[in-house]
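Coming up: subunit A.
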Amino acid sequence: MSMLCETLKEDFLALAPLALVDTDYKAKGYQLDITVAPAQVVEAATIMNRRGYTLEAVTGVDWLASAGPKPAKKAAPAEGEEEPVEAPGAPVAEQMEVVYDYTNTGQELCRVVVRCRIPRANPELPTVSGVFSGANWHERETHDFFGIRFLGHPDLSPLLLPEDADFHPLLKDFRV
Partner candidate 1 sequence: MSGYFCELYSGTKSLFVGLGITFRYMLKPVVTLQYPHESLPMSARFRGHIELIGDEETGAPKCVVCGMCQKGCPSNCISLAGEKPEGGKGKVLTSYILDFTKCSLCGQCVESCKFGAIRFSKDYNLAGPRKEAYIFDLLKRLEEKGR
Partner candidate 2 sequence: MNEPDCNPNQETFVINLGPQHPATHGVLRVKLTMDGEYIVHAEPVLGYIHRMHEKMGENRTWAQFLPNTARLDYLGALSYNHGYVQVVERAAGIEVPERAEYIRVITVELNRIASHLLWYGAFVLDLGGFTPLLYAFDDREHVLDLLESVTGARLTFCYFRFGGVYNDIDEPFITGTRAFIKRLRSRLPDYHNLVTKNIIMIKRLKEVGPISAEMCRRYGATGPVLRGSGVCYDVRKNEPYSVYPELDFDIPVYSECDSMARYMVRMDEIDQCLRIIEQALDKLPDGPVMAEKAPKIIKPPVGDYYGAVEAARGTFGIRVVSDGTNTPYRMKLRSPTFSNLSLFGEASRGMLLADALALMGSLDLVIPEIDR
């Protein structure tokens, strides 16, 4: 675990995220996996911006029927210990996940994934395009594909889809 990752962890613990997991880079391809509440995504982006990070991509995942993979546990609960109770904000079905991939261009490598779950029926969360200009297009694309509304975004008109598109092709109940 590099110094940078430790600093970031401290930064994020101050934010009180829903979950913060060290992941095995070799197995997963990233070092820190952070789940935040929808209201915290801008603050998370601000932290990343302060640490000189760049936003590589924003995307969504539609969890229509299942809750999706459980985040890896830090350590298996020792015998006799009770299974940890599901924390509030734990993934359930009928949700959408928004994933922000952050990376830094410095010499130290620490890829960070910030996730956020929002209800499928009302997919809304604040935009981070005020922090990272590049998020503008990524969020527009995510809105195209999933119908997720980024509140405060300057222009959510279709980017890759036709300009009159009223469908969201990456939703799991969208039939080709």
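Everything below uses one rule, namely that a contact is a pair of C-beta atoms (placed from the backbone, for glycine too) under 8 Å apart; a residue touches a chain by one contact, two chains touch by 3 or more; residues count from 1.
Basis for inclusion: all candidates are chains of the complex that A comes from, given by their letters.
If you're wondering where the values come from, they're calculated on a predicted model, not measured in any experiment.
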Need the partner of subunit A in this complex, chosen from 1 or 2. Which is it? 2
Okay, in this complex, where on subunit A does candidate 2 touch? 26-30, 52, 54-57, 59, 61-62, 66, 68-69, 72, 99, 101, 103, 105, 107, 109, 111, 113, 132-134, 136-137, 145, 158-162, 169-170, 176
